[in-house]
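The structure that follows is given in the form of structure tokens.
Heads up, one of the protein chains got dropped from this complex, but the rest are sitting where they should.
Lettered A and B in written order, each chain numbered from 1.
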Amino acid sequence: MMFGHGEKDVGIVTYGAYIPRFRILPEEIARVWGENGEAMKNGLMIFSKSVPYPDEDVITISVEAARNALARADLDPEEIGAVYVGSESHPYAVKPSGTIVAEAIGASHFITVADYEFACKAGTAAMQTSMGLVSSGMAKYSLAIGADTSQGAPGDALEYSASAGGAAFIIGKEGVIARINRTLSFTSDTPDFWRREGQPYPSHGGRFTGEPAYFRHVATCAGELMKVQGTQPSDYDFAVFHQPNGKFPTRVAQQLGFEKKQYETGLTTPYIGNTYSASMMIGLSAILDVAKPGQKVLGVAFGSGAGSDAFDITITDEMENYNKAAAPTVKSLVERSELLDYGRYAKFKGKIVMKE
Amino acid sequence: MREVAIIGIGDTRFGELWEHSLRDIGMQAGLNAVSDAGIAGEQIEALYIGNMAAGSLIDQEHLGALVSDYSGLSQLHIPAVRIEAAGASGGMALREGYLAVASGLHDVVMVAGAEKMTDVTDEEIPMVQMAGGDQQWEGIAGATMPSLFAMMARRHMHEYGTTREQLASVPVKNHKNGALNKQAQYQRAITMETVLKSPVVADPLGVFDCAPVSDGAAALILAPADAAGKYAQEAIRIAASAAATDTLALQHRESLTRMDSVKVASTKAYRTAGVNPKDIDVAEIHDSYSIAEIMSIEDLGFFEKGRGGPATLEGMTEINGVVSVNTSGGLKARGDPMGATGVAQAVEIARQLRGKADKRQVTDAEVGLSLNVGGTGGTSVVHIFRRA
Partner (left out) sequence: MANPRYWRENPSRYNLIGKRCENCGTVHFPPREICPKCRRKSIGKMKSHKLSGRGKVYSFTIVHEPMPDFSLMKPYIMAMVEMEEGVRLTGQIVDCEPARLSIGMEVEATLRKLGQEGSSGIIRYGYKFRPR
């Protein structure tokens, strides 16, 4: 195997999440398009999705998540050696989101920064890069962010799920609260979902996004990681998967042999929608919010195009001393919410053509 | 320093003057002032023009030369300069003209104020107005000029119990006065209900709490007071000219419920003129927003702090009240072509002191005052006038 070597010491030193507070219900979207809202809700297992305010984008969401992460840790931002922001909705086509994020968290200028894109798994790609930098000694800490303000074309099925949120993980060797025992990826050229340069909305292959894309990659990646680690589903206290809707991660979890009590903690999409690059990372954050030392977590991200990144994680004793209360939990971010009607939603998302 | 008098006044009607350019209205006001003074153009030695934003509004700077040229003075090659202090540009131009005559440098000068605001679209106006505040640290954050005055209003309500009705009584009174002024933009009275039900601009301020977008010009001819008798019209003496500044941004003021520049300028002016606030018969006050008039009549010493609202609602500032405030209709009803406003205030006071203010005439008006404010009080100019 070319990828997936074990690394004893590297892991998550601190984490933070952010979810915009506005929500829209599937029934409300369905009302505008003459669809059956109840059917959409149950079919996707999405009860509401998050919507950013017009002044929120991947950069502001990344900064929120990163500041939340820093608030919980006794860590000098100047010791961060790298910032990677993973997203499919970077505000600029050219000009990194990461430079603004680095500046806004008070990082040093002697730092390496890059933006990542791999559909919904750019954030976990950033985590893997960070692990490499830290374990090689190139950086003491590396900040990996997954954040999106994803777009679904009006009237398209994606409109019911595409939402906004972010999660930031600082990877390091000192003060690790969640050790990453191993990461492993599975990647293939599978055109299930894409967006061409200059296009405002993505396109997708309909049902082709299911079996050949999501299920094949997630299941294969998870299975291979457990094989390499010599583990089985019952060894994990929690499992979290990429969540394009509520249904896919539930089904893949069941296929792999996980039980509800293992995957329900990290399943946030039913309440906030698909936060794309942040999806698995917000789910993992929700698990870290409650996990105890010694507990084990399996996390599997998926990005269309396509690939999966899987992580085998153990919560360390450091979690006992960790100042979790210094930033909001995922649960509290999910719960603070204000409902929008479709008109305000369209305004907030810039779907209304304004005068130049 | 010599005593200075106003020997001629002129203005255009204020309003939406679609057919007329800045140069048209500047010329018209100047011409009216020259003919009112009964002088010839050749006698004018210098020109001071108050204008806030021609660069943003009509892409034109260099207004000294422009107004001088289109007033037919180009072959006389007189010095002419534009004075800018946001909404206080007109008052500051008057002060410059005053200083030139008082110092003995010039004998006869023209002071003009002109602004052409309707040559840009409505959406551009908040940006132009905000240039009188701190664009970099207030405007970029989203503050509009009405929003800054709204925050003063909310604070005034919080600290002194000023009510929405008291605020609304300012435009009601000023519209009542404007209805009597043929040069005013709005010559009709409005009810309290109209103000209270008007669309919100920045709460608690509605459309009727805010001065309108206006075109207009006004002009004055100044001369040494001891020579004033030579000219056609009854001269009005400028008994004091005082100006003061404060922080550019509202956020840096010690208090949001008073304007220290108004207090300082008026205190100086009263001392120079040897009068007290209670001696003022008629005053033109900078009511760019209803709250601005309430705060100003307090800061000028007409009423105690916190009493501006009740006093206005009780009619104490109506024509022939305790002090007659904004007999012209004020910025609200007469109109507010920014750079013209300070000069137009002096024109109104001169009309009142001459006893030529028609149906809005204040009985036995002897002493008048004008207060011209820039931005949220970054600049204030106070002039006190007396019947010569």
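Keep this in mind: a residue touches a chain if its C-beta (ideal position, glycine included) is under 8 Å from a C-beta of that chain, and two chains touch if they have at least 3 such contacts.
Please read these numbers as outputs of a predicted model, since none were measured by experiment.
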* Out of B:188, B:252 or B:359, which touches the unshown chain? -> B:252
* Structure fact -> Given B:68, B:147 or B:361, the residue that touches the chain left out of view is B:147
* **Option touching the unshown chain, where B:4, B:66 or B:202 are the choices** => B:202
* Asked: So which of B:114, B:130 or B:221 would be touching the chain we can't see?
  -> B:130
* Structure fact -> On subunit A, the omitted chain is touched by residues 21, 53-57, 59-60, 63-64, 91-92, 100, 103-104, 106, 338, 347-348, 350, 352, 354-356
* To do: Go through subunit B and note every residue touching the omitted chain.
  => 123-124, 126-127, 130, 136-144, 146-148, 150-152, 154-155, 158, 199-205, 247, 249-252, 256
